[in-house]
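Only one protein chain is missing from this complex, and each of the others stays in its spot.
Presenting subunit A:
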Amino acid sequence: MIGPFTTEAVLAYGYAAALLAAAAGLDRLARHVAGRSERHRTGGFTYQPERDAWVCPADQTLWPVGQDRHHRFYRARPSVCNACPRKPDCTPSRRGREIVRALRPWPHSEAGRFHRGLALVLVVLAASLTLIEAVRHPAWPDLALAAAALAATAITGWWLTGHLRGTPAAFPEPGQGPPSRDRYTTVWRPE
């Protein structure tokens, strides 16, 4: 007995709570890692949401030049880039540095959905363990713990599914063909 509760109940519901913590922790960590991954592409560049523009390390601005359903494209002036001494470390393009920004960020990316999905598996598991233990030993003070664990599970589950509810997948399915608009010829016209 631990206080008024049986040891088994404390262990089972405690493990369920630990699973919820692990789910939240892994999700946060995965998000952080995705941020690092994003910086591989945009490192040194700062996004300014109020102007909807990026500023490069040489203090030049990349303006939006077009978008499709899921992404917005930004480009710097080719004349500026082509004259920039830091160009070799920045872009191979003769048409100015480009940055692609996903409109709905993590967890809507494919990798985001994977990690969020695994976190949700842990939440489902926590709920299953709680219910199994409650059915095995439906004794009074322990059931209070079960209720607390279930409530925590519900909250975590609601929080983790929040971003995903009602949003379609962002990945262009094969067979759909290329995006409907050619952003380089149709949308962007060099001056």
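Worth a mention:
Definition applied: a contact is a pair of C-beta atoms (placed from the backbone, for glycine too) under 8 Å apart; a residue touches a chain by one contact, two chains touch by 3 or more; residues count from 1.
In the analysis below, contacts and distances are computed from a predicted model.
This complex has a chain not shown, and the name its UniProt record holds, of "Glutamate/aspartate import permease protein GltK", "ABC transporter substrate-binding protein", "Nitric oxide reductase, NorZ apoprotein" or "tRNA modification GTPase MnmE", is "Nitric oxide reductase, NorZ apoprotein".
The chain omitted from view is touched by exactly one of A:3, A:43 or A:162, namely A:43. Within subunit A, the residues in touch with the undisplayed chain are 8, 11, 15, 19, 22, 26, 29-30, 33-34, 36-45, 57, 71, 87-95, 97-100, 102, 109-111, 114-115, 117-118, 121-122, 125, 128-129, 132, 136, 171-179, 182, 184.
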